[in-house]
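Pasting a structure here, questions to come.
As you look at this complex, bear in mind that one protein chain is not there, while each of the others sits in place.
Coming up: chain A.
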Amino acid sequence: MKIVGVAACTVGIAHTYIAQEKLENAGKKAGHDIHIETQGTIGTENELTQKQIDEADIVILAADVKIAGRERFEGKRIIQVKTETAVKSPNKLIEKAAEVVK
């Protein structure tokens, strides 16, 4: 399946990027196509394209703060968690996403 998501933590220095790495690795390992945008101190990186969002089966928001551009995901299936959850159990989160899509 195709997954897009956003990672954003409080300070925007560490958890955001660790969550991104863990989610992307877990997603790829499970055979999915996955893109995680980061919103941190440095700004938005790996910004999702409209095409990626349109094609996505599910959206994972791993965020401890209000994310920018949430309206981009309107009408899509969204799983929202804290960055902690993505850092702690990325594989479980991806499994859950797959179940939701089923």
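Everything below uses one rule, namely that a residue touches a chain if its C-beta (ideal position, glycine included) is under 8 Å from a C-beta of that chain, and two chains touch if they have at least 3 such contacts; residues count from 1.
Operating definition for what follows: contacts and distances are computed from a predicted model.
Peer 1: From the names "Deoxyribose-phosphate aldolase", "PTS system IIA component, Fru family", "Cation:proton antiporter subunit C" or "ATP-binding cassette domain-containing protein", which one matches the UniProt record for the unseen chain?
Peer 2: In UniProt, the chain excluded from the picture bears the name "PTS system IIA component, Fru family".
Peer 1: If the hidden chain were put back, which of A:V4, A:I58 or A:V87 would touch it?
Peer 2: Considering the complete complex, A:V87 is the one touching the chain left out.
Peer 1: Touch as defined at the start, partner being the missing chain; which of A:G5, A:G27 or A:G40 qualifies?
Peer 2: Answering carefully, the residue with contact to the hidden chain is A:G40.
Peer 1: Mind listing the chain A residues that contact the chain we can't see here?
Peer 2: 10-11, 13-22, 25, 38, 40-42, 45, 64, 84, 87-88
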